[in-house]
Structures are given as C-alpha cells and as structure tokens.
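The complex is shown incomplete by one protein chain, all other protein chains being positioned as in the whole.
Presenting chain A:
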Amino acid sequence: MSIYLDHAATTPIDPRVKEAMDPYLEFAFGNPSSIHAYGRDVRAAIDVARETMAHSIHADPSEIVFTSGGTEADNMALRGVMVEARSSGKKHLITSQIEHHAILDTCEYLEKLGFEVTYVPVDDSGRVHLQDIQNAIRPDTALISIMVGNNEIGTLQPIREIGGLARERGILFHVDAVQALGLEEINVRDLPIDLMSISAHKIYGPKGIGALYVHKKVKMMPQMFGGYQERKRRAGTENVPGIIGFAKAVELRMQERERYREHLEKLRTELFRALKEKQIDFVQNGHADQSLLHIVNLSFPGIDSETLLMNLDIAGIAVSSGSACTSGTIRKSHVIQALHVGEERVDSAIRFSFGQSNTTEEISYVVDILTNTIQRLSKT
C-alpha cells in the first residue's frame, strides 16, 4: 500500500491535464516564435492559455509572464523590482521570517548587493502582524514580499491588509501564492497585489512551468535576455506543453474549487478525529483556522521527525518534515523555528499535505500506522 501525503511538495499530473498537453507533445510542436503555420498555431494556443490564466485571477493577459516555475518567479520578482528600484534611490525590502527559501535566499543575495532587508517576525501561529510591517516601512522601501499561505505550516497571511498598507505608502507588493493557488480566491483587481508567483506542479499541472503576475504599472529588470518572448520580460523558447498544461490545471481548479475544499476539509477533520481517538500526543504547528486546507503540520513530542518519516516511508506513507526543498539537505525548519515554540517542536514536526485522490480511509490507516510507530519509538 502506498499513500502519498506530500502534495505540498509536488502533485501528480491530473489525467485531464495530460490529455490537454498531449497534442502539443505529439504533433503541434512548433516554436511559437516561428512565422509559419506551425509557429502561429502554437502561438494562438499559448494566447488562449494566457487568457485562461489571467481570467482566473482577474488579471490582463499581458500581465502574465510564464517562467520555469515558482522559484524562478520569486527570483524574478525580487531581483527585477529591486534592481529597477535602485535607480530611484530605493533599496529597502520587507519580507517575513517564514518565506520560502526562494524568497529568503534571494533576499540574502540582495543584501550582499547592498540592498537592505527587514525580516518581520511571526506569532506562534505563523501570522505576520500588520503593526510589524508598519514599523518596518521606511521612506526607501520599494517592495514588500509576503506569502499567501505557508508551505510548511499552511498559515494564511492577512494579504488584503498588508497590501493595503503597501498601496497607501506607494510600495510594491509581491505575494508568493505557490501553495494557495486554486485553493484561495485570489482576485488581483480586488486584492492590492502587484506581483504574484505561481507554479503548476503544486496544482496537478506539469513540472517545469510557473508564472509571475506583474501588474501593468510595475517596471522590472528582466533576468534572462535573448529573445522577444513574454514581451521581452523572459527570454527562451516557450515551454508550450507546459503552458497548456498549466492553464488546464488552473481551469480545473477554478471549476472544482469548492468541491476540492470540501474534500480537503473532510480529510483534515478525519486526521484530527483519528489522532484524538488514538490519544496520540501532538501539537499543531500553524493556525487552527487561518490555514491552507491541504497542509497540516504536527509535532509529536519526544519523537524525532526524521526517524518517524523513515518509518512511515517503510510503511509506504509519504509525508515530509519541513519543505521538500529543505528536506533534501535536512536543514532544520526555519518556519517552525520562527514560531518560537521550542526546539522540541522543531525536531518533531511532520507535514501532512492532502490531495485529490486521498480518502478518509487512507487517513485512518495512516493514523493507525502512526500510532504503532510512535508507540514503538517511544519505548526505545
């Protein structure tokens, strides 16, 4: 038996997405920059995909820049905006301590280039406080970058309020919506968002494709040169099947969002119910209500998360400690550390992340295995 509960790391491709991609893998293979029919046909298909993407977040198609994924989108947003801002004398950037490494590592790099970064703290549920953002704002602040929902603990941030503050002060606002896409309602005309990173492989789309929404008024320095693609904002032959697949994944998520949310709610409820029934000792990392529905992060006091992870893996259950990008190197979770809830909780945290195909039966089975494993590990 194999149970995949690591959908925040990556998701399988939805068969309907694959089906949409197939023609562009099999015969409609032209280069969109070619002026002949094969080029024009795929160019038209990309235009439609871009409209679908834009429509889903109420943006204009010209505001969508396709990238190779969320990491590129994050890098592009921060570097592009800050390098551009330097010419107007602005060099300060505000972010939070619990952002994805694509943001935090880019901030560190920007600091080396002479930019200044304020990393606002979060409370013990992972929420950023508006007051902290307000205090951090300086006359030379160019950009605020805050994720919509955290990838490790799921905590949702007060995006509307932070964005409002940014707008008031003439500061650009970037959100990393990689985990929130398709789960949370994001309307860039309603919410004060100037830039937003998204990725396909977290929502049952293909790997190797993502996008950055860039509000029309935002000027940014391109990070890749050498072609007229994406209105000169991102060079390189378009990943046509990837773009088509991404748009299909977004379309499906829009159509099925409510049903999907209900499904995730059910799985969450079942997890907590079963854990309580088995009387397992656990604490939830993150916010009880203000959370992405597919992520549940729990600490099991006295249990080492790596050991637990390996034992579950042997039983065919794929979960994660920390995010996938950090787990390869087994770094301690900077997110849970930032909650200041004690080292023990950092060392014993496990992330469960649900998906379309998971069932409540699977969840109760996982809790059974979890119970046995924890009992066994507690004895030794």
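Rule of thumb we're sticking to: contacts are C-beta pairs under 8 Å (C-beta built on N, C-alpha and C of every residue); 3 or more make two chains touch, one makes a residue touch a chain; residues count from 1.
Just so we're on the same page, contacts and distances are computed from a predicted model.
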Undepicted complex member, UniProt protein name, chosen from "Multicomponent K+:H+ antiporter subunit A", "Cysteine desulfurase", "Stage V sporulation protein AA" or "Cytochrome c-type biogenesis protein CcmE": "Cysteine desulfurase"
Residue, one of A:157, A:297, A:320 or A:348, that touches the chain absent here: A:320
Option touching the unshown chain, where A:102, A:128, A:220 or A:335 are the choices: A:102
Touching the absent chain when the full complex is considered, from A:61, A:158, A:208 or A:301: A:208
Sole residue of A:64, A:142 or A:309 that reaches the chain not shown, by the stated touch rule: A:309
Footprint left on chain A by the chain that the document does not show: 2, 4, 6, 9-13, 18, 25-27, 29-31, 33-39, 68-72, 74-75, 100-106, 109, 199, 201, 206-209, 223-229, 235-242, 306, 309-310, 312-313, 316-321, 324-330
